[in-house]
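One protein chain omitted, others in place.
Chains here go by letter, A, B and C, matching the order in which they are written, and residues are numbered from 1 within each.
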Amino acid sequence: MIIPRVNRLTPEQEAELKAITAEFGITLRVIQGDQRTVYAMVGDETSELLINRVEGLDYIERVDTIQAPYKLMARENPLSQHTIRVGDKVLGRDLVVLAGPCTIDPKNPGLFFDTAHAVKEAGADGLRGGVWKPRTNPHSFQGDAKSLDILLEARQKVGLPVITEVMDEEQLNLAVDAGVDMLQIGARNALNYSLLREVGRKVNGKPITVLLKRGIHMGQLDEFILAGEYIVAGGNPNLILCPRGTLPTMDGYRNHPDESITPLLKAKTWAPVVVDPSHSVGKAVYVPLAALAAAAYGADGLIVETHINPKAGIGDDPKQAVTPDVLAGLIQDARRIHGQSRKYLEQITLKKSP
Amino acid sequence: MIIPRVNRLTPEQEAELKAITAEFGITLRVIQGDQRTVYAMVGDETSELLINRVEGLDYIERVDTIQAPYKLMARENPLSQHTIRVGDKVLGRDLVVLAGPCTIDPKNPGLFFDTAHAVKEAGADGLRGGVWKPRTNPHSFQGDAKSLDILLEARQKVGLPVITEVMDEEQLNLAVDAGVDMLQIGARNALNYSLLREVGRKVNGKPITVLLKRGIHMGQLDEFILAGEYIVAGGNPNLILCPRGTLPTMDGYRNHPDESITPLLKAKTWAPVVVDPSHSVGKAVYVPLAALAAAAYGADGLIVETHINPKAGIGDDPKQAVTPDVLAGLIQDARRIHGQSRKYLEQITLKKSP
Amino acid sequence: MIIPRVNRLTPEQEAELKAITAEFGITLRVIQGDQRTVYAMVGDETSELLINRVEGLDYIERVDTIQAPYKLMARENPLSQHTIRVGDKVLGRDLVVLAGPCTIDPKNPGLFFDTAHAVKEAGADGLRGGVWKPRTNPHSFQGDAKSLDILLEARQKVGLPVITEVMDEEQLNLAVDAGVDMLQIGARNALNYSLLREVGRKVNGKPITVLLKRGIHMGQLDEFILAGEYIVAGGNPNLILCPRGTLPTMDGYRNHPDESITPLLKAKTWAPVVVDPSHSVGKAVYVPLAALAAAAYGADGLIVETHINPKAGIGDDPKQAVTPDVLAGLIQDARRIHGQSRKYLEQITLKKSP
Partner (left out) sequence: MIIPRVNRLTPEQEAELKAITAEFGITLRVIQGDQRTVYAMVGDETSELLINRVEGLDYIERVDTIQAPYKLMARENPLSQHTIRVGDKVLGRDLVVLAGPCTIDPKNPGLFFDTAHAVKEAGADGLRGGVWKPRTNPHSFQGDAKSLDILLEARQKVGLPVITEVMDEEQLNLAVDAGVDMLQIGARNALNYSLLREVGRKVNGKPITVLLKRGIHMGQLDEFILAGEYIVAGGNPNLILCPRGTLPTMDGYRNHPDESITPLLKAKTWAPVVVDPSHSVGKAVYVPLAALAAAAYGADGLIVETHINPKAGIGDDPKQAVTPDVLAGLIQDARRIHGQSRKYLEQITLKKSP
């Protein structure tokens, strides 16, 4: 829909508008109201250049697009039939829980192995462990590739699929070549399109799932979904969207908790939603409540920072990791709530189908 | 704590600082770090004028206060022993649910009576109904005092305590003199200090409870709690805090859902928290999920727009009211979740006690 | 424009939609795209109830309105020919400056008189002085009606029109009956519709101008303009819009400076824009830069907290008031910039005319 700044365009202006949209294969439908005339676009209206061209005209107020700019990620796409698994669990059917410490301490592998055993016993379905870490301060510890071996050794010991974050092409290649089961793209890289494209290429044809965190600034959900579209366009539809809190923080948590976007995402896309309550609230004592709320909003899973001894952690763990016994309790509670929210969620997604 | 802009103040600057704080009965403690010197204030550091005076000094960066600026609302205050009820339910023990339409239609009282019966059967503990309505557009319907009689007649018919919003002194007097059980102060008036003070005066000595909605812009929780302090300072501690979504909306709901502040409020104040999922999300189909999430975050209650026939409503109902059967279901689900979140919440509030 | 959630409505759904819009006198125009069908509304689409009714339908995604919801405030309204003055200055032609302290100290009238003289000499066109003050903390000083006499005595002494803030009906009546030249409605009351309507009634037929501050949470400019519409609807078009910073503060000032909305407001409405740099930045040393930026964005005026001895002020002055000599300098600088920005602004407003 094209909204002029004035009530009626002159014939010259209307002609110019038609010429521009015609370049993009769009037919204009004139809608003459009693006060104003607006123009509907028939055809694919999602080209950024088309929108820029039309909004660049002095006499145009704005363009309101109706079509979603993503294609592959849309619920209407046949990919919505695709099943994504974590280990033997099917996302969308069972509540899936990934757990483990923020950062693997390369000097103390035992701590990670013990945590891995404990999170498995607590009921987790996957094991997280940071090898490299994005740090605000360049003078802080940035991670160590040696931790990748520790992560894979833990997988062997406990039999859980493993997930780790990669931040650049070098780390991507190391992690995929080493055989991790899942990759995490962090919130700071959610708009790093070079990396997103590279990830799409690298996981194509491989049994790897990508968990994409929401950028901390992504107010428009379409921007989040389009970031996912970058990855899926590479050819591998094993994609998970992960809300983890946004900025600005307005209330007193580390971020602004955003588990509430879960049903909005599910109304728009087929991708499973796994919520990260740990980064949302940023303090261990609030994590179980945020996890329960994520389940209440219909999340398909949780990713929870967990450490057998948080005080000994070298990343965010001392502040936001829960212990395995807390994890065990919240998994039970969250699974029960997940069952309850399911029926409300179906109302939202069913109504959307054709 | 007073933080200078420079590493060390000159003796003249330090003397000026001491003179100012001394006027407010504050003793300064000098904390000499290896790089910088900062100053701790011993005494009541919460005076706005004191802070303005000190922050007004060229050589001062900022003042960080440690004490909360509220006294009556603090968990430490003996008022935390006070019990607030809705009908025969005790807030903090049971999950309390207030329900009813956005706006009473003065031309169709039967619709309100039927809704009142239906929400009682669905399990609600109180009946909401808007008599006057704050409208963004001055040319919209603004409510009608006749609806007050309809509200009270409904109370007699169904036996539920009633709550309605007041927006100025005239409405306040009408509602209190007519004998409503609860008053709602809306989000647009949460910083209308003249009204808050007047409400405090008017309910003093009366068995009336005030539900104070969070202002849509209140990023600082202390500002919300201080608005409550205005009311309690009038002499009646029957106050409920009500998160209802904030601005800016960043995700696609009517407001930014904020049930997540519940545990933060409970760590700071004794006031019960009743969440409004209807205004948070603003669309009926998402309301049950938001209600469950509020219970998951430990809310003491819910206020849910409900209408026997939302399409016939004259306020927000056509868009955001649920029907009584949906209400009945969500009350059951929310009560179960409320039981589960309770134990996590106790961790937060227990640790705070002396 | 009505956007369904599905690509095509069923005949029953379309019939229901037509029936609803017909109730509001709206004709539906069907726009059949190659993928989706949307519906244009011909007629007045701005009724809140109409929008709620349509958005309440399960199969409707959203309603995008094209018409502005305000009528009186629109540039197209003949009121755009009306001239608003401050003293002998015409808003829109000259840069108008209002200055004076935050709060009049009722115990020290001399301080206010001296400041009044000094701001006049510095080149100000109007004198501001707070009689009553909205305070976050109920235990802070709230102002004193005695200061109203001091304000009017200062007017007599220096010959400048005076402006003060009112927060409720009682203060409104006192101030208007005493004969102030301008009224300020503060940011906390910008959505207090009862007060806005009362102000509209009270100033009708009187030579009083109302300066309406932007609510600290008003992201949507239409909400700000509609608040002005409440006042103008009373019958007196002497209205000024005043940006003064919004929340959330994201950068480190007291508020988020918002002088940048000036040209957006001017593209939509005829009301002059007077910017408050003092509350935007909240620290005296940054005020002149913010004042210059307001002039650069095309503001018609400035309202600047000024005090002959800020340290002696009892409101925000110790922190954010500039001294009269700084005021004199910034007025000169801002006037020069105002002349430069004028030609760019005309581009924006001219293009809007029919």
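Everything below uses one rule, namely that a residue touches a chain if its C-beta (ideal position, glycine included) is under 8 Å from a C-beta of that chain, and two chains touch if they have at least 3 such contacts.
Note that the coordinates shown come from a computational prediction; the quantities given were computed from them, not determined experimentally.
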Contacts of the hidden chain among displayed chains: A, B, C
From A:160, A:203, A:221 or A:284, residue that would touch the chain that is not displayed: A:284
Of B:248, B:282 or B:298, the one touching the omitted chain in the full complex: B:248
Omitted-chain contact residue, chosen from A:109, A:123 or A:318: A:318
Residues of chain B in contact with the chain not shown: 1, 3, 5-7, 29, 31-36, 38, 40-43, 58-59, 64, 66-67, 248, 250, 351-352, 354
Residues in chain C touching the chain absent from view: 219, 221, 246, 248, 250-253, 256-264, 280-281, 285-286, 288-290, 292-293, 295-298, 333, 336-337, 340-341, 344-345, 347-348, 351
Footprint left on chain A by the chain that the document does not show: 46-49, 51-53, 55-56, 58, 69-71, 134-142, 167-171, 188-189, 191-197, 215-217, 219, 223, 226, 229-230, 233, 246-249, 283-285, 310-311, 313-320
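Going forward, only the chains that are shown with their structure count from here on.
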Interface ranked first by C-beta contact pairs: B-C
Same vs different contact residues, chain B with chain C, by half of numbers used: same
Chain whose Cα mean lies nearest the overall Cα mean: B
Rounded Å distance between chain A and chain C, as computed from the means of their C-alpha atoms: 39
Centre-of-Cα separation between chain B and chain A, whole angstrom: 32
Centre-to-centre distance between chain C and chain B (centres being mean Cα positions), rounded to whole Å: 27
Multi-chain contact sites of chain B, meaning residues that touch two or more partners: 219, 246, 248, 285
